[in-house]
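One structure is given below, represented as structure tokens, and several questions about it will come after.
Complex shown without one protein chain; remaining protein chains in place.
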Amino acid sequence: MAVTILGRLAARAPVPVFVAMGRDGAPAIEHLLKSGDIDFTATPRHANILLVAGRTRESDQPYLDRLHDQMPHPRATFWWGDAHSDDIDEARRSASADDPVAPLRALYRKLIGGSYASETHRLSDEPPAPWRGRGDHGQGGEGMMGGVPYGRMMPMPPTPDIRDGLALDVYRTQVGPFMPYWPAGLILEVTFQGDVIQSAEVVQPPYPPRDIDREPFDRLLHEQTPLAQIERTRATHHLACIARVLSLVELPTLSRRAQIVAARIRANETVAIGPLRKAAARAGLMAAIKPGLGRIDDDLACELGGPVRRAAGHVLDSRNDDPTYTRLGFTPVTQKQSDCQARVAQWFDEAEQALALASAAPHILIAQGQLAEPPWALRAPPLDYRVTELLPGLEWSEALLVLNSFDSAALCRMAPLETP
Amino acid sequence: MNVIDIAFWIFAAIAVISGWRVFCTDSMVRASFLLLLSFIAVGLIMVLLNAPYLGIATVFMMAVEMMVMALFMVMFMMNPAGLNPMMMVHQHRFSIAAGVFVFATLTGLICVTRFTSNPVDPGLDSVASLGKELLGNSMLIFETAGVTLLATMVASVILSSRSGRFGTADTGAVPPPLEPGGEPAGRQPEQHSGHAHHHH
Amino acid sequence: MYAALAGSGVAIVPFSSASVLADLEVGIVWWGAVEALTVVVVFLHGWSANAQFGLIGAYRYVAIGLPVMLISMFMLIAAALPAESLALPQIVESQRGLWNVIRQPLGLPLFLLLGLSLSFRGPFNYADSADIAGGTAAEVSGAPRLVWEFARLAMLTAVAAMAASVFLGGYLGPWLPGPAWLVLKTATLLLVLVCLTEQLARISPSRMMTLIWTTLLPLSFLHLVWAGVLAL
Amino acid sequence: MALTGLVIIFITFFAGALIVQKLPTRADHHQLAESQKVPFLGGSSPNTHAWQRYHIRYYSMTLLFIAFEMEMMFMYPWAVVYVTEGVKALAEMGMFLAILTVGILYGWREGIFRWQ
Partner (left out) sequence: MTLPAILIVAAALIGIGLYGTLSQQSFVMLMMGLELMLNGVMLAAVGFWSLTAGGLPTGQLLAIIVMAVMAVEMAVGFALITAVYRSRQADVTESLTTLKH
């Protein structure tokens, strides 16, 4: 009897969801954020529902299975986005258009109520290093060469550390595609010594930038589009990147506020970014990012283009040779050093400027033409420079900051698939 | 056998057993925290001997030391979680004999000698008496302890950190050459780094 | 285990002049032992899961937890100077005339920062932060996680109760009976702690370690000298 | 005895926490599937143990910390008898603190408070 009371209580609690961000899952996240009774968890272990937002690649299927099996019972997966086989029944799928909150809540209530069977594990049940009985020198024990709780290989021989010369064990592992504050889809083969990264290689490039960001720029290629809409999309894209950096430095409320502001901008409401920026400055956002972290040299910044180039101080912007912009008195905003701090400051400045432009010219149409800046024109060629050359020697939290300081298009170009 | 005696025997048992277990567990981390358990038991015995400050200070100090011991143990030992059995013991029989011998002689001495017994009056504020002692006629010990602590700090920093004023620590000392600028004199230590057998 | 530590932390707080759960003659030293054992327990919680993120969280917490313990000891010693004893009831008695927070202004803010770092909240969240996917609690779910979160909150209340009794004169107060005052003060301090959680950004552990050793420690030295001169 | 109160409270909290943890698992005797025990690495599977030699970066800081810790041990009795001893105690502890601050300044100059 006690369990049912607890069950009813649990059903009313916010739904613990672990999000596996797919190709363009961001709109779903904004819906969920606004609804408020969805609780995003840091690991699948804390969640009951795995929300697969957006389209995922075929190669991600094993990773999704692993994530699904890591969730505690009662568990379920919820596919948001339409590119999925229709064998999954109606309760656990929803098209990308409508709002996923209601079905999620209903699914969660059914799960807790027990009327919905918890999904069994998909991967095989026996341990990968099966126990081959006790060895002759007495090795073995439970989980041969692996011990409790998970049989695995013993560590690699030690290699001298790059920073302080102590040759200790190296921990080489793949860090997966679906993690909170991790560029969606990116898989890195990272070798740690302690918590400092020794070396990293790309195993799988991240997903290309979100369609909703590129849609107005693509439409511009073949017809006139209102200036306001282009600037609003630019502002929302920058705010989404800022939100990720904010939550990395442990300011979750500010990051949620930034995402909600981005959602309202997309819904064409006029919202001011000033107070958000002042709150972030007061909380010490700029102080938290080490100056000089993730500094890239100028010519690389030029190739990357977009906000990264302007963060390096180059006054190049395809907008200033466009008549409508010059009439509105547009001058590109730049920073000086091209490191994480400069890029975040650049995002803030550009978002404010974009909103000012959008409000200044609500109904001006831009003539059809090639305006797409590199971050939004995806077809740009991948660079030979790898983002993973920035990571060695960095501590894990700093490495995450560097990874998140590039917008997703720049990251795609800098982390193409390694040609073995 | 009032409450204090029972408590004493329980703590004594914990201390001795966990002390013995420390040396026969495989996993390093478990060994260091077993040692912490035995120290806490000893600390509590001291509190029973109404020296509360010393007892709690032992618990406090040992918690920190065992934490550092666990950190270093994990940093340097081959398989810190004891996944493969660790028989890292040499001259086994000799050490058992030494341990038992010392224990036997000490207990023999204890049983033989008669101790004068004038127990401390429980009302004594042990911390205050220690304080007066420290500031009073044994101030010299207090200050020399301070200087030795400084010496330890400097020594541990020099030995353990890599950056030094005269080049990094792992450049190794090279014996001076016979004639100036020549080949370093003396026997060259064999280059193979003395890494112990690999557990493969 | 962490909950047990938090509980014992609360135990030494005197509820009223007569009744105290554990009239330990050396209250502050036991609080130091509680802090040291908390560092040990959180490390074990991260270590037990045999997972990389849990390990990173555990080691980062120890790096910050150890120096923080020093600073909290300086604060409490400074408070024990006028009271001439390490026992908490005496410290509270010594504040009958003037509360410690007025006599030693620097004590309360520093001690509250320590409270945050002890139960790894806000700017000091190095053990369970989200950038290492939940840190030590990354592999824990269900009932053990419920107990872990409860223990963190219990430790926060223990810190608040300790701060209230050492700096705000625990049960001293004109009208209300003793324990009511203590509960009132602890509640206000808890409110302050929770509001403090979201204010500051978290800097990387190595910079935070340097910050603690090079700025907070000299501050606590100054605080101690100030209390010493004042208590003469 | 002071100790008994403390030990009793410690044991009650400890037992309470253990019971709450073990309570639910008794009910749904779900046998953990092997694939559920995989540590979480963002979806990909680890191929070696995490229990290996972990290169902590602040080892010299811990050593300095132990030496500094001893100072706390000496300061507790000093705090108790401070008022009765007067200025002499202040001068003495001042010297003791100065000596140990020299140790910290040396450590700071050697840069051991950064990630080694």
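Chains: A, B, C and D, in written order; residue numbering restarts at 1 for each.
Following the convention adopted for this analysis, a residue touches a chain if its C-beta (ideal position, glycine included) is under 8 Å from a C-beta of that chain, and two chains touch if they have at least 3 such contacts.
Model, not experiment: these values are computed from the prediction.
S.K.: Using the definition of touch stated at the top, determine which of D:13, D:59, D:96 or D:113 touches the missing chain.
M.R.: Only one listed residue reaches the unshown chain, and that is D:59.
S.K.: What is the set of chain D residues that contact the non-displayed chain in the whole complex?
M.R.: Residue positions of chain D that touch the missing chain: 59-60, 62-64, 66-67, 69-70, 73-74.
S.K.: Provide the residue numbers of chain B that touch the chain removed from this figure.
M.R.: Counting only chain B, the missing chain is touched by 4-5, 8, 12, 15-16, 19-20, 22-23, 28, 31-32, 35, 38-39, 42, 45-46, 48-51, 53-54, 57-58, 61-62, 65, 68-69, 72-73, 76-78, 88-92, 94-96, 98-100, 102-103, 106-107, 110-111, 115-121, 124, 126, 129-130, 132-134, 138, 141, 145, 148-149, 152-153, 155-160, 162, 169-170, 172, 189, 193-196.
The definition used in the following text is that only the chains that are shown with their structure count from here on.
S.K.: Averaging only over C-alpha atoms, locate the centres of chain A and chain D and give their separation in whole Å.
M.R.: Roughly 34 Å separates the two chain centres.
S.K.: Return the distance between the CA-based centres of chain B and chain C, expressed in whole Å.
M.R.: About 28 Å, centre to centre.
S.K.: Determine the centre-to-centre distance between chain A and chain B, using the mean Cα coordinates as centres, and give it in whole Å.
M.R.: It comes to 48 Å between the two C-alpha centres.
S.K.: Spell out, as numbers or ranges, the residues of chain C touching 2 or more other chains.
M.R.: Answer for chain C, listing residues that touch two or more other chains: 24-26, 29-30, 32, 47, 50, 52, 59, 62, 66, 85-86, 133-134, 138-139, 142, 205-206.
S.K.: When you check chain A against every other chain, which residues touch at least two of them?
M.R.: Expected reply: 43, 45, 72, 146-147, 149-150, 154, 164, 168, 171, 173, 179, 194-195, 395.
S.K.: Of all residues in chain B, which touch chain C in the complex?
M.R.: Interface residues on chain B, with respect to chain C: 29, 33, 36, 52-53, 56-57, 59-60, 63-64, 66-67, 70-71, 81, 125, 127-128.
S.K.: Considering only the defined contacts, which chain B positions touch chain D in the complex?
M.R.: Spelled out, the residues of chain B in touch with chain D are 3-4, 7, 44, 47-48, 52-53, 57, 60-61, 64-65, 68, 71-72, 74-81, 83, 125, 127-128, 130-135, 139, 142-143, 145-147, 149-150, 152-154, 156-158, 160-163.
S.K.: Looking at the complex, which residues from chain A come into contact with chain D?
M.R.: Touch residues, chain A against chain D: 3, 20, 43-45, 60, 63-64, 66-67, 69-70, 72-73, 120-128, 146-147, 149-150, 152-156, 158, 161, 163-164, 166, 168-169, 171-179, 182, 187, 193-196, 395.
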